[in-house]
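Note that one protein chain of the assembly has been removed; the remaining protein chains are unaltered in position.
Right after this comes subunit A.
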């Protein structure tokens, strides 16, 4: 079924080379040049505030980085942020996919509304949440708290990381829903019907038919979200600037601070290498999974 066109094969190996050449070359440069520069810088003493002092420095940057409490605190922040957003979006996305798969009045419009947050630029959604929603005295949430006779929460000073988690989860829940809803469409209705006939309730159907069917789509969602969530930046940049203290400084933001605020190129690059290694641990699994899918 997938056999190449007969006359295409005759032309041989040169044509693919010419056709794919530009894309492959550009991507190769885009990857290898900055990557090797990052690795190289990470082995240098290189601070933009001290020109002429650059020299090869071995693993000093790494030694400094790994003894810096800020690194460990930023790693924990990164893990908490990624972990919580994943839990909220995957569990929420699965439940919502089941809900929005049902027939109801105006389903098309309701679906469009639900996936909309994914298309809002991160700087806009973060600022709308920070001001219009979460502002401790004028925000909608403060007003709601007042209606119910509760103390309004000062979101960004008392629950900074939770606030960021809420904003990021709000952006990514629609992504999980969109993917899982698509995956739901290939669910075998006859199988569900047969299970119902056999007396399975909705909860049994969900756990024994729907969830196993969504297994692969869920792992794809988890891996793709992880790759993006590991480097959440804009939402932190416009709301907390990593604070209070280091409360919302994740690895991406720490590298930004070291590089563009402290001008310590060497140290920032060492942090960059750590980020690359972390991302690649996830990436290996994703690439494997996609590769398996290419077979069929």
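Assume a residue touches a chain if its C-beta (ideal position, glycine included) is under 8 Å from a C-beta of that chain, and two chains touch if they have at least 3 such contacts; residues count from 1.
Here is the rule we go by: contacts and distances are computed from a predicted model.
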"(2Fe-2S)-binding protein", "Caa(3)-type oxidase subunit IV", "3-isopropylmalate dehydratase" or "Carbohydrate ABC transporter permease" - which is the UniProt name of the missing chain: "Carbohydrate ABC transporter permease"
Touching the absent chain when the full complex is considered, from A:91, A:124 or A:204: A:124
Among A:145, A:178, A:192 or A:205, residue touching the chain not depicted: A:178
Those residues of subunit A which, in the complete complex, touch the missing chain: 2-9, 11, 13, 15-16, 19-20, 22-24, 26-27, 30-31, 33-35, 37-38, 41, 96, 99-100, 102-107, 110-125, 127-133, 138, 140, 143, 170, 173-175, 178-179, 182-183, 186, 216-217, 220, 224, 227, 230-231, 233-234, 237-239, 251-252, 255-256, 259-260, 265, 268-269, 272-273, 275-276, 278-280, 282-283, 286-287, 289-291, 293-294
